[in-house]
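The other protein chains are all here in position, but one chain of the complex has been omitted.
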Amino acid sequence: MQEYAFRVHKIPVGVLGASGYAGRELCAIVNSHPGLELAFASAGSQAGQTARLGDRDVTFVASDDAPLDRAELVFSALPHGASALWVARAHSAGARVVDLSTDLRPGNDVSPAALGGRVPYGLPEALRAGLDGASVVANPGCYPTAILLALQPLAVSGRVLAGATINIAAASGVTGAGYSAKPELLFGEVTENYRPYGVGNEHRHLNEMRAMMDDWKVDADLIFTPHLLPVARGILATITVPLAEPLAEGVDPAGLWREFYAGEPFVEITDALPELRDVVRRNVVRIAVRRAAHLRTPTLIVIAAIDNLVKGAAGQAVQNANILLGLPEPTGLAL
Amino acid sequence: MQEYAFRVHKIPVGVLGASGYAGRELCAIVNSHPGLELAFASAGSQAGQTARLGDRDVTFVASDDAPLDRAELVFSALPHGASALWVARAHSAGARVVDLSTDLRPGNDVSPAALGGRVPYGLPEALRAGLDGASVVANPGCYPTAILLALQPLAVSGRVLAGATINIAAASGVTGAGYSAKPELLFGEVTENYRPYGVGNEHRHLNEMRAMMDDWKVDADLIFTPHLLPVARGILATITVPLAEPLAEGVDPAGLWREFYAGEPFVEITDALPELRDVVRRNVVRIAVRRAAHLRTPTLIVIAAIDNLVKGAAGQAVQNANILLGLPEPTGLAL
Amino acid sequence: MQEYAFRVHKIPVGVLGASGYAGRELCAIVNSHPGLELAFASAGSQAGQTARLGDRDVTFVASDDAPLDRAELVFSALPHGASALWVARAHSAGARVVDLSTDLRPGNDVSPAALGGRVPYGLPEALRAGLDGASVVANPGCYPTAILLALQPLAVSGRVLAGATINIAAASGVTGAGYSAKPELLFGEVTENYRPYGVGNEHRHLNEMRAMMDDWKVDADLIFTPHLLPVARGILATITVPLAEPLAEGVDPAGLWREFYAGEPFVEITDALPELRDVVRRNVVRIAVRRAAHLRTPTLIVIAAIDNLVKGAAGQAVQNANILLGLPEPTGLAL
Partner (left out) sequence: MQEYAFRVHKIPVGVLGASGYAGRELCAIVNSHPGLELAFASAGSQAGQTARLGDRDVTFVASDDAPLDRAELVFSALPHGASALWVARAHSAGARVVDLSTDLRPGNDVSPAALGGRVPYGLPEALRAGLDGASVVANPGCYPTAILLALQPLAVSGRVLAGATINIAAASGVTGAGYSAKPELLFGEVTENYRPYGVGNEHRHLNEMRAMMDDWKVDADLIFTPHLLPVARGILATITVPLAEPLAEGVDPAGLWREFYAGEPFVEITDALPELRDVVRRNVVRIAVRRAAHLRTPTLIVIAAIDNLVKGAAGQAVQNANILLGLPEPTGLAL
């Protein structure tokens, strides 16, 4: 019945690249969102197919047939490199746009003049002010969402040891690799297996993380090692941060985070260590903090967990859309 | 037919704590070992039960009924704290003993006078010489086996940056937690989940790792964060090591490991990144090494993978037993 | 905001045996139900513990401390045999009761005089009329829910071949076995495994299925073989039914089901074959029907899938509660 109340002024939404995991999640959230309704969902090879997403059937149209002019808001879940062009098209057609690709994120080169250069980075819990009145937003990557929200309170308070290396070991479920039929993503190859990838700071998400560290004036290096988990959804990052000053005895190491994120609906600071099960299918990041014993360099260990498809992609994209559209930020995100 | 050749002089073996995962694996390996035969397998609550282990049925006897005098070699897979006493009993009864518990490992306190103090640490690829003629051996923990073999070439060659912190993020399958019916180990709690534990340098395996680092004269701290994987078997450790000197351009970062472990039958240095699937059910450690780009502190990332129940427990215990008994080290371990 | 509208007259609910999988699911659904609020949740060994269920923390009280008089509605998720007594107590205390155990289901013997004998069987899509004004309802078992809803259209229309055997092969996720720390339910024992149980018509759910077949005047035998799946949730039943008369050529075999269940919000008749993924975390049964080729006896194959914890337990229990309380049947079940 909530729905009827809104139907009179539901905002038409388009999803580009709707057949991948993030695109499908976007359609599902839009379909249950009281203020949005799906105007079109485009796909490449799956064009013409119908899928049940949320509580509605969605038929994918070919990208070239996407009626950009019929959407007031467009989400692009197109592949990196291919997305920026379509973002510009949707923008020219008059739609507000949330881009889920890396193309427009800080630290990456693509930035079409058509968009007037750099667009804001859609990490609301860090940069909410910059999103007001924006017409295009770059939605953060899944790993950076978990990692930057975990680091922010230490970073902006100048507590990170100058010249130090922040060590980030993270693991992601296979949907993070996309809905692409690569042999190494077959069930028979992933079950009972676990493996690192992009070892040696090769992952594309490092750019946006370094750019934010620079904005935060943190003089530290990052070493980031992702791993592939035999689960469908979820990212858990284990982050060790050398501190400029030791934490006083008896102080709750998570106190800084509780204070910093007070009132944030999608950040949960917990005493218990986060697990994937606590965040799957929810638009939240859960964070816990521990002291590391027996170290000469005072160090904190920050654990952060998200659902890579929700807070790490589609959920955060809708959170950004709500901001762009002037809707209450949590609208449609009580999954 | 190989078996007949050996039957005339098979060595009688006892397994204490045989009903757990490591104990069952030990029985299975012994049952297919050409030079050993099972004299008894003892258990606690499962005493009287029969299980098919390897290609034979094994009926567990109660610990107090274990005929220690009938075994020339005894493996103890008893719980930490309970094991040392039984090791001493088996030793007094005249058996050689391989203890899989932490009790007798370096850095731990338990060390019964009955055993004449410190017993050698059974990591053959590091301390083979010290095992010659030993009557009791402390079998290393699963995490330390992977981590110490990964670190050894850097450690003994003095390449680790003085005063640095070596960061170790590791993940283990659930059999590492033992065959104990804890609710948090139920399938319904572990599937599609992933979680850290012992965060903040709380894991009991740190003692033996620190003790070895001291033996190796490495002036560095360890930060070790284990995680629980939704897989049955396998450990993968991701280790970042700050170096005293940068590695010369063009040098194969794994070259030092290839040279150090040349001829070791159970160490595989690989170009490809190790995965659990490559090591499961095999008595090997697989190691790959990568440079970390974009860091001010020259750093190597070492990835090591083992089967926690084989090279991390039962397989290495049989490797140690072969040494104690003067059998070729790989005997019975071509699993 | 929907919630505010109801808050003025939320109905206080008690959950007995709240710490098991079905009990936890009940608490989670009640916590998000606009017309219900949790008055107490009792547990045995977990009394005193707190768990996050739905979007609230729930602290379990000891069963003997359960304030039965404070609840207008009580769900009993207590073990079979232990439940009937508590149902009677809650009933005497003036509450309406939905019992999730087998105790009060047709074909089972327990039926306390205190309840005035046989209580209605809470399978709304079959017996809705009998639930009006009832004060106690026996919630069906998980397997019977899927199987009886799959068979009903054939059964009540007299299409089953007299004297025939209806063959039912079903598989369930491990939460169906309850939140009990049995070794055979450990992740290490269930992953990459699959096994039958209760083979030979030994499963306790056969009683209620046979009782319903008798009510429907079906002269056929049932052979039911359940299996344990390496998944957390979900039941899929594959049912072969010999027919009295062959189905006419060209007739949609599912037509009878579509007609029979027209308008039922929780029954989905599909062309595609049901999968667990389509029903997990939803209060629905999905059913598809196929002709079997190359058989002398005309036969239909009916496939039915549910979430064992939702439509197979807690969701259906809330559906029954809504009926008892005069609320719209789907209230709080759009999960």
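Each chain gets a letter, A, B and C, in the order it is written, and its residues are counted from 1.
As a working rule, a residue touches a chain if its C-beta (ideal position, glycine included) is under 8 Å from a C-beta of that chain, and two chains touch if they have at least 3 such contacts.
Quick caveat: nothing in here was measured; it's all calculated off a predicted structure.
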item: Residue, one of C:211, C:301 or C:325, that touches the chain absent here; value: C:301
item: Contact partner of the left-out chain, one of C:126, C:231 or C:284; value: C:231
item: Touch with the omitted chain, as defined above, among A:147, A:231, A:254 or A:273; value: A:231
item: Missing-chain contacts mapped onto chain C; value: 163, 165, 167, 169, 171, 173, 189, 191-197, 199-202, 206, 221-223, 225, 227, 229-234, 236, 238, 240, 242, 273-277, 280, 288, 290-297, 299, 301, 303
item: Chain B residues touching the omitted chain (full complex); value: 1-2, 52, 55, 191-192, 278, 334
item: Contacts of chain A with the absent chain, listed as residue ranges; value: 21, 173-175, 179, 181-183, 185-192, 230-232
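To be clear about the criterion, only the chains that are shown with their structure count from here on.
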item: Nearest-to-centre chain - CA centroid comparison; value: A
item: Rounded Å distance, chain A centre to chain C centre (Cα mean); value: 37
item: Length of the line joining the C-alpha centres of chain B and chain C, rounded to whole Å; value: 47
item: Junction residues of chain B, two or more chains touched; value: 189, 191-192, 230-232
